[in-house]
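Supplied in structure tokens, the structure appears directly below.
Missing here is one protein chain; the remaining ones are kept as they sit in the complex.
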Amino acid sequence: MSQGPSGAGQGLPVGDIVSRLGGTLHGDASVRVLRFAPLERAQSGDVAFLARAEHSRQLEHSHASCVIVPQGVVPDARFAAVIQARDPYLYYARLSQWLQQLDAPEAMRGRHATAVVHDSARVANDAYVDACAVIERDAVIGARAHVGAGCFVGAGAVIGADTRLLPRSVVMHGCRIGERCTLHPGAVVGADGFGWARDEHGAGVRIAQTGSVVIGDDVDIGANTTVDRGALDDTRIADGVKIDNLVQVAHNVQIGAHTALAGCVGIAGSARIGAYCFIGGGVGIAGHLEIADRTVIGGMSLVSRSVRQPGHYTGAFPLDRHENWSANAAALRHLAELRDRIRRLESRLESQNNPAHDKP
Amino acid sequence: MSQGPSGAGQGLPVGDIVSRLGGTLHGDASVRVLRFAPLERAQSGDVAFLARAEHSRQLEHSHASCVIVPQGVVPDARFAAVIQARDPYLYYARLSQWLQQLDAPEAMRGRHATAVVHDSARVANDAYVDACAVIERDAVIGARAHVGAGCFVGAGAVIGADTRLLPRSVVMHGCRIGERCTLHPGAVVGADGFGWARDEHGAGVRIAQTGSVVIGDDVDIGANTTVDRGALDDTRIADGVKIDNLVQVAHNVQIGAHTALAGCVGIAGSARIGAYCFIGGGVGIAGHLEIADRTVIGGMSLVSRSVRQPGHYTGAFPLDRHENWSANAAALRHLAELRDRIRRLESRLESQNNPAHDKP
Partner (left out) sequence: MSQGPSGAGQGLPVGDIVSRLGGTLHGDASVRVLRFAPLERAQSGDVAFLARAEHSRQLEHSHASCVIVPQGVVPDARFAAVIQARDPYLYYARLSQWLQQLDAPEAMRGRHATAVVHDSARVANDAYVDACAVIERDAVIGARAHVGAGCFVGAGAVIGADTRLLPRSVVMHGCRIGERCTLHPGAVVGADGFGWARDEHGAGVRIAQTGSVVIGDDVDIGANTTVDRGALDDTRIADGVKIDNLVQVAHNVQIGAHTALAGCVGIAGSARIGAYCFIGGGVGIAGHLEIADRTVIGGMSLVSRSVRQPGHYTGAFPLDRHENWSANAAALRHLAELRDRIRRLESRLESQNNPAHDKP
């Protein structure tokens, strides 16, 4: 763990927690908690949570000072404090942020001596530009934004208030990032899209990518993830989208609000993904198609046509012992023939049973 | 859009365009265009293109000053200028580059004060080395090349004329990049290949990767893409190859001229890929195999054996509603048995119809 108990000082009184985050408190409102821990490892000063009532047996051996439990779970007197909450996992998310803030070093302002900021760039007074970061002409860095060590912000790019660019992330010229976003280390926003035409001899001729990337508020872009700029129009990522690591978002893609993309997803050009979707890890999405709002795509699936009805979709070969897989994969290469043989068998049996019909 | 109309000034007269790029001009040769726009959004001053004659209805509501159309499409008098071209998409590619150049800031020369260039490195007078870039001993940077902010060029590496290393890209020691190439942000060329042997106890023992990477002319390497150096021989990427983002090219791979790799492709060691291939997004290519020239591999396929006949190959599980997928995937694990049951059914029916044969 990188953060010691010192930052949160004496900890947060559970009474204060319930006042701000809601829930029903049972026990001593003055009990203080310093940090989260898993139920089984939690000690005095720790807060833990039980995600589901079915797992309430996990409470038995916990030494947490406070536990957050679902509404149906009876408070156990062994804990100094119990908070009943409608959604303990969500409660955990909110409280974990609060505890982390208590522990965080004071935000820095200004710029490191080694930062390279163009004279024409406008950096808010309370923003910070860290060591070896480079900010080019006419870029705009919003209030309380953080441009991490070694980041690059291209000409005319706009970084919204409270947004964090973590070390070595890149925002190319003209791209716009909203407020309260995080670009994790090594993320690249606004590289040229993969656009080229084949000439008379089959050689590729690059198409200038003159669109940009427009990212809404509260968006996370994962480590080493890439989001390409548009060819003519912009690539657009709406508010609240969460993108994990090593994801590729091609030019002119549109992603609706609050959609989440797990790691290693690849989205080809001009695909339009709805809001509140969940795209599993390693999924590939072909270009120029649409995915309806609230669609779930299972991991490692290929989406090669539009998905217009919300639902849960999957397409992945089931894992098996190699020799079984090998036999089944070989048979799969003749599946259409097998289907035809089944049809012929059905016809033959049918005509046996109905001898009035012509028999082959 | 990051680029305003100012750069291209009064725009390019369509007469000049046709003189240089060919095609048949209908209308006013003095009409000027500033930039490309999609047909439906194009306004006065914009040039747009119609890729295929079948979609000519899209022309009806466009307000472009000039449209580029296929040869069969009759010029519409509502446009100030119409250019008939054999391949409007290719025409668009070439013209988009030209317009972008008009708009580009003047190329810089020399080096930023924060660049770190070894005394023994040879940097062309008209090349530029941007802020916080690092160039090591004996490296060579060609004429008009651009080494972007925060890039790293290792000892003895050679960067060809007019090649651009965009921010944070890395070229390790001894690698050679041709002319007019682009390394997009975060690309890594020349990291060690994944080579090791297991010792008597199963622990991995690293194999020194003493080969290099040799990249031809007019090659694009996408953002955060990785191309490993060879173990003994070099990894080789021929002229005109286009590689999208987040692609992994392992040690000793060879890629033929003008082949294109879409995003998230992974190529294992020593694979040899022909010329003019198109490898779809997310494809995996096993090691030590060959793919013939002009082969197309569909997205998310695994190529586990050599492909010696050009053609279009695919191998991806079809997407389905999760419950359907689940039922079919379960059946798939027994497909070889199903095939055998079909065979037995056929035999039994056969022997019923030919009772002279032995019956079980």
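Per-chain numbering from 1; labels A and B assigned in written order.
By our rule, a contact is a pair of C-beta atoms (placed from the backbone, for glycine too) under 8 Å apart; a residue touches a chain by one contact, two chains touch by 3 or more.
These figures come from a predicted structure and were not determined experimentally.
The residue from A:112, A:137, A:198 or A:312 that touches the chain not shown here is A:112. Within the full complex, the residue among B:99, B:250 or B:279 touching the omitted chain is B:250. Considering the full assembly, A:184 is the residue among A:146, A:184 or A:206 that touches the omitted chain.
In the full complex, subunit B contacts the hidden chain through residues 114, 116, 132, 134, 150, 152, 154-156, 168, 170, 172-175, 186, 188, 191-192, 194-200, 202-208, 210-212, 224, 226, 228, 232-234, 246, 248, 250, 264, 266, 268, 282, 284, 286, 296-298, 301-305, 307, 311-318, 320, 324, 327-328, 330-332, 334-335, 338, 341-342, 345, 348-349, 352. One chain of the complex is left out; on subunit A, the residues touching it are 1-3, 35-38, 41, 87, 89-90, 92-94, 96-97, 99-100, 112, 114, 130-132, 148-150, 166-168, 182, 184-186, 218, 220, 222-224, 240, 242, 244-246, 258, 260, 262-264, 276, 281-282, 299-300, 316-322, 325-326, 329-330, 332-336, 338-339, 342, 345-346, 349, 352.
One rule holds in what follows: only the chains that are shown with their structure count from here on.
Centre to centre, using the average C-alpha position, subunit A and subunit B are separated by 26 Å.
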